[in-house]
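Just one protein chain is left out here, and the rest sit where they should.
Right, chain A next:
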Amino acid sequence: MELQPTPPPAANLHVLRALTPDSVQEILHSYAAFCSSTASLLSGDLSATGPDFVSNVHALCNHGLRSLVRDHFLKSLEDSFESNSVPRFWRCFDDYRNVGILEKSEGGLDFENRVRQVLYGALEEISSDKAYQEKCLLMLVRSLDSYKESFPDGKCDLDDERTYLFSRYRLMVASVLMNSLPRHFPEMLHWYFKRMLEELSTTVDGEVDAGDGEDDCPDEDDMDLDEKGKASFRSGKMDIDESTFQGKLLENNKLVRKIGKVVHDLRRLGFTSMTEDAYASAIFLLLKAKVHELAGDDYRDSVLEPIKSWIKAVPLQLLHALLAYLGDTISYDSPSPGLKSPLASHQSSCSPGMNTPPEGLIRWQLRLEYFAYETLQDLRISKLFEIIVDYPDSSPAIEDLKQCLEYTGQHSKLVESFISALRYRLLTAGASTNDILHQYVSTIKALRTIDPAGVFLEAVGEPIRDYLRGRKDTIKCIVTMLTDGTGGNPNASGITGDSLLEELNRDEESLENGGVEEDFNTDEKQAWINASLWEPDPAEADPSKGSRNQRKVDILGMIVGIIGSKDQLVNEYRVMLAEKLLNKSDYDIDAEIRTLELLKACSVMIHFGESSMHRCEIMLNDLIDSKRTNHNIKATIKPSQTEPQEAGLSMDIFNTTIISSNFWPPIQEEALKLPEAVEQLLNNYAKRFHEIKTPRKLLWKQNLGTVKLELQFEDRTTQFTVTPIHAAIIMQFQDQTSWTSNKLAAAIGVPVEVLNRRIYFWISKGIITESLGTDSDDHVFTLVEGTSDGGKTGGNNKSCDELLVGDEEAESSVASVEDQLRKEMTVYEKFIMGMLTNFGSMALDRIHNTLKMFCVSDPTYDKSLQQLQSFLSGLVSEEKLELRDGMYFLKK
């Protein structure tokens, strides 16, 4: 019982002034007694709050020192809390200063459990300290209340006293803890919530998987017996799962209850927002990881729905339980939560309907879903290039992205990111024009889904179109892609052997047949629509023929838009068609007729004149006529005419394609002297033609056509399909096994350079060898004697039945559009050179306009901007000109 020399608060000085010595004595005594019993109370002696304590409090109150009583008591609580409970609490976590790093080095379940136990223990300890202090505070409140009750009008603010003191106390607790908060504590909380959520997620995932198992069963029919056994085993297990389902939920709830307890305790210590931050960030982190895990690099499944159901299954379930748990406990101001609240929250959390989810939960759901949409969207946008490469297999990913963007409205992100990916990955010298075009088409198709209005497509397509316009082979590649399903794109994914026209047409037809999207079974689709909150896009929901037709027009329009003039496209097609037709050894042109029909159909839609395709029709008609005429001639030719049988040549194996050359593109004619036997056939054939079709005559294009040869070796026979010149070369060797190049060239009537180029085919097959002759210009070609040591073919014992001579020699029978243009443009070359000498550098437009201005006659400049550009890029590649920043210069 020693005196506490606490100076009285300044506010009470006026009271002291009015005091008598007696009352001073009484005050000093009561205060000393009050202080001492407070001290012993706080050190754990509950008996210190006997009637003495109450009367001391009353005495001090009598002297108007109620605030002194309160302040001293609270100060004592604070001192005790600050010097005992708090350091003890923080000390618990000293060993876990860097929980993230520790986890890596120590790791394991043990470590996890230890950390959890430490947290639980520390929280329990400090909570019980706090509970004791609150009990003490309650005693003070009662003493003060009983003092007030002795006045008749004091009753009304009894609760005020209690509220006031407890709120000051809570404030004190929070500020003491906050002021001494070690930095690693929030980190530890974050880690704790993260681990707990992960555990919860694993258990819930297990349930979801078990639930999914049911859906797998319908394809039981396709399984063999063995599989069926497994399936029934599986469905047997299903029943067990059904019964364990409840158990699992309870287990979850245990987990939830633990989390709830921690959150509750922390809140009561004043860590409300820190706690919320910790579990919120843990939830978002987990959600992000889940999105990445589900989405990954697989674009062939939609992941949006799984993500959303995961949100509902894991974080929302937890939050629901948590909110219910906390909501219940917060309303009761009892220090320890009642046992019934976790049970109550369990019941509401596992009822499927969540009949009326609290507003807080709906906000959470919106937050989480937005975050998931944004995360998935960013993920998909960053991989959009790959996704489009994978299109249409990746259309589920595109569909997901579409929904995400509709939600977030961040389309501009897509445009920027995709354009930079294009620049970096596609629009480079290394990418083939074909690859660029195919990516362009896939981009159009894919982005049309996301952006039916085509606004972003326009922005994304522009750099590709610009780039393609600078390439020389663009038109050719476009025509190939449109019309040719075979040779177009060797590394295209998806359907090969189908031209783009055919594909677009098929889309249209499948639609006419009421086509449903193939890989989307209707039930699933319905489920998807039901489950989804989204309003289906009106265009998507009602795919009328018109809209799909529009799609075809748009895609074609965007492709043809790369080429400046539509006539250029038809010209290019005509050259390719000519090339194809001239290399046919049968008269089968069904595919070409079909393609031309498709092309005509789209010419109507994208407005290039049908008349410009008239020539193509005549070319096809020539083939049909040729077949008929060829048959007539062969059937009516006089059999008596001598045929040199020794070369194995008879009219039976001879056929001709007769063309109306006026309607064909210019044909590359090369002189060629055919073997005598063949010449004989040609003469007889032409004679008969003239007889039948008087006065029409045939003019042979000796270098054109195809010849099938069979070369016999010791162990095998190999077939070759070659051009007449190759045949003429090899046939010369039947009488003479060795030729000098000059003599052989003369024998077949071609320039030596042509011979040297063409004979390479036979050299590459190991049938002819080349050696230097006496004259260094004159090579010697010798037939290989015996093929087992025939070098290049010798190693390959497999007998190849047919080797086509075709692409390996870029020799074509038809002058390409480029060559034709080149020929026509050469007259302007000197003008262009002259202009550039005078002006230094000029942009394309300016060259074009100047030519238009000055070349008004002989010959009039009538070329399009694109034609000029393609001619200029030819001059650039010949190193006559240079192109820098859109300006042409003379190459120095």
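Following the convention adopted for this analysis, a contact is a pair of C-beta atoms (placed from the backbone, for glycine too) under 8 Å apart; a residue touches a chain by one contact, two chains touch by 3 or more; residues count from 1.
We take it that contacts and distances are computed from a predicted model.
Entry comment: the absent subunit's protein name, as recorded by UniProt, is "Anaphase-promoting complex subunit 11", drawn from "non-specific serine/threonine protein kinase", "Anaphase-promoting complex subunit 11", "Cyclin-like protein" or "N(6)-L-threonylcarbamoyladenine synthase".
One of A:Leu599, A:Ala727, A:Ile759 or A:Met825 touches the chain omitted from the figure, and that residue is A:Ala727. When you scan A:Asp473, A:Asp625 or A:Glu882 for touch with the missing chain, the hit is A:Asp625. Set against the missing chain, the residues A:Leu422, A:Leu649 or A:Leu872 yield one that touches it, A:Leu649.
Here the missing chain is touched by one residue of A:Lys743, A:Arg846 or A:Lys880, and it is A:Lys743.
Summary of contacts with the chain left out: across A:Lys148, A:Lys701, A:His779 or A:Lys863, the touching residue is A:Lys701. Listed for chain A, the residues touching the missing chain in the whole complex are 582, 584-585, 614, 617-618, 621, 625, 646-649, 653-664, 667, 673, 676, 678, 681-682, 685-686, 689, 693, 695-702, 704-714, 719, 724, 727, 730-737, 743, 746-747, 749, 767, 783-787, 813.
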